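Omission of a single protein chain aside, the complex is shown with its protein chains in their original locations.
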């Protein structure tokens, strides 16, 4: 194809799809990035490696159990598992500063855990019990922990891209040196908000890194059936004057190296980046979806590249003791068990809490003053105020 | 810049900006078009040339007078003139089949006239008098004449791109051979609907030609200040697997040749195209905007390339008698005078018409049966029904 | 007569109309090959082909815009918005374009199209996948708004909506998809704008919609059993056109009005009806109009919180009892 350099062919299988390290392509006509300059080779130390392994094994253990609990009816509503995609979370989180911002989607357990959010309140949020991360008001699709920089999981496709841009703009304005990292799926690249956010981020040189986890499906439909280009994110980067970047999303070290490069660049005023990580979800889109619309061989090929065993093998290869990894696996299991215990035993949340925290005054009244105190306190008036809410605090 | 062929430099003035004929660039990685194949040279006969001249001179005369009437207070509300951009309308309309669809914007007088919509009802719509094209309900920004294939002017930026795609899909489904041509401005390329429509049109191979009239300003802000790429449409074509096309929008023949090529291709099942026409509006964005945010030299340079005198000169050069063109100018003046006369003398529309044509039954009731006939016909009830509408037919 | 789920009734209604009219086409995300995320459109693509049943990208503006463009040029599209919350990303297409175009063009353009959507709460999906948006649509002139509560009404009203020459927002309450009901054999076409008195009564009028209909009915049965109260329960079925005659006649008979609304309080559909009755039915009223709604908050995900927010049978019954007592 004319005009492209280092373009990866559409993967016929994961082996060809993903290449370790970054593969950047020529930028658009008015690229605002300095990505052309070769960065110093990024070194990955042992602590970082172990940290990434921990993220992967913990996310995997957490989601496996969450799924079991879902099938058992303990986790209710819906869940979207990222099993298979954890290397993206591991690599990026390791490259972020503690005060950087993560924006992700309903498929966001891995990213949320990767920022250090504890499992117990997360799982309680998914089951909707007392002690939940957000009091049960958000649910599985909206996990947020501001103190960990986990600025929210968003359930409307595309919505968080402009929001992440806004957080980045704020960091830029406040000169705080923070970077926003925004994760989303391949399917998200076809919605309007993607386009608006990318363009405005580029024009404003906002410190935001947009990360497409290309797991090749939007719910039950293959991304290639509904997208005009092969790489839904990378093939659109030039529209925003950005480099076209496709990396192996199942290789935590490739992810980390790329993440470091573009996060650091954004922090240094180099503006946004758009990174497409080729990956795959092991299960279906959500809940009990068996994902049968996917060819068996495709699934098998990607399972063979499961980041958990492959990264484990790689770490052992570079000299990390298996026992150390085993210890981490056990630690993950311990945390999961603890969370599970809480999920099974926690009481239901207080129903009165539904009328709290709509507003910053802690309440949810749409009246500027309690009706009873300002109108003649007739029985009718007082009761009516109660009525519409189902309880008195709504007044 | 790597990866681009035949890229025009950002115009420092119109002379360098616009090149006659089409300049296509390499398509994206999965281009669905057959644009690579060289088309037979498109011949432009005299009738077509005269037709294009007529469109230009009529649109110019119409808008000039409309603006005067606006300043005089006869035309009310708002108006957005296309003076300077008429060559785009002339070239495209000449290349369209009678039953093709035009979708345009509030800046759409030229496109509407080019499809043969008569001036008098158009001007009456702009003044809001009896006999108006749409009864005065639409106004200047919404001119529509379905019988002429003028499927509407749209006032929300970007909205009509998906709608035009839908009309094209319908033509494809009905195998009618119709093509939808959708005109919009440079500023429109930054809104979400643009992105969604382009992608879906490409995936569906819909017979729609998207035409960006790049007049270099969105209202009062230069497009370059808010856009990540130099050519807001063409530099994004690859995102949809489409060719990158930039043409001289002030040269009717260049426009015609390109329009013919891509409209015909769309009709033949070759799918959509995105064409960026470099042009300039002579006046401000709307109404009395003096457009002072534009450098004097820029305005002067583009005025020197005004399609009306330049095309006139060209036609005389190729042997068309000046008298013939004069006759057309006079004919345009006659039509404008007639429309003006109507605009000045027509009565106000019937206020009762506000309650017609919301629904296909001709009315606007939100009740499934007239209140008076179904409830006890007490004075109260009957009056109340009247109340809410301000007149009885609302019931 | 066949017993059928609400979900299957959706498929049946669409199939009935696609069979009849080749201009009926259907588009949406995951609706074809996958048969819809709620499995309400299974098999349609096999039966009617990929040209008529189309999977789309995640591009709601393009989906709704395409439906509009197709409707104005001779087709009768049905577009699916997977969750009604996604009206928010396509609201311009719905509220500014589709609703206004016929009027603005003084009738030149007709828009016979249906937007089907999974509306409402009850499944623990949280605030962005559980909204009741009938009121968003009701507030926009130019949109018809329909919300069936039974499989039979799904088929009949969907057919009526598809045949209607104007745009119809068709709200399927997603917690109702598994419920079953009798659906007559043969072609079924209902009439928009007709409310149904699902339980005749004399003590008070109770208006409900979609998932609130079975709850209101159950509350009425309970109060009949415990208090001997005889409530008239009306399934509105359609908000635009609104069957004001049935509502006003009922209030005339009972002298009392309650609404049962799943939506948050402010400007739920009950507000409009309360204002209607407080004007045109004022002299029939014996006591205050009472709206039973969700409090004015988003819908929480936790099951315990979600059910505390949506009007429950208990809350409906308790409120009606208390307010009737009060006025005695």
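Each chain carries a letter (A, B and C) given by its place in the written order, and its residues are counted from 1.
The rule we apply is simple: a contact is a pair of C-beta atoms (placed from the backbone, for glycine too) under 8 Å apart; a residue touches a chain by one contact, two chains touch by 3 or more.
Everything numeric here is computed off the predicted structure, so don't read it as measured data.
Within the full complex, the chain left out of the display is in contact with A, B, C. Across the entire complex, the residue among B:84, B:121, B:166 or B:192 in touch with the chain not shown is B:192. From the options A:200, A:263, A:301 or A:346, the residue with contact to the unseen chain in the full assembly is A:200. Annotation: of A:91, A:138 or A:187, A:138 touches the absent chain (contact as defined above). Checked against the hidden chain, the listed residues B:66, B:113, B:155 or B:233 yield one contact partner: B:155. By the touch definition given at the top, chain C reaches the unshown chain through residues 85-89, 91-92, 94-96, 99-100, 103-104, 126-128, 135-136, 138-142, 240, 264, 266-272, 274-275, 277-280, 282-283, 285, 287-291, 296-298, 300. Seen across the whole complex, the unshown chain contacts chain A at 101, 134-135, 137-138, 142, 144-146, 151-152, 154, 156, 159-171, 173-174, 178, 180, 192-193, 196-197, 199-200, 203-204, 353, 356-360, 362, 364-369, 371, 373-376, 378, 380-381, 384-385, 387-388. In the full complex, chain B touches the hidden chain at residues 76-78, 125, 127-129, 132, 135-142, 154-158, 187-188, 190-193, 218-221, 225-227, 293, 348-349, 351, 353-355, 358, 364, 366, 379-380, 383-384, 387-391, 394.
Keep this in mind: only the chains that are shown with their structure count from here on.
Farthest chain from chain B, judged by C-alpha centroids: A.
If each chain is reduced to the centroid of its CA atoms, chain A and chain B end up 42 Å from each other.
Residues of chain B in contact with at least two other chains: 192-193, 196, 199-200, 203. The residues of chain C that reach two or more other chains are 56-57, 59-61, listed in rising order.
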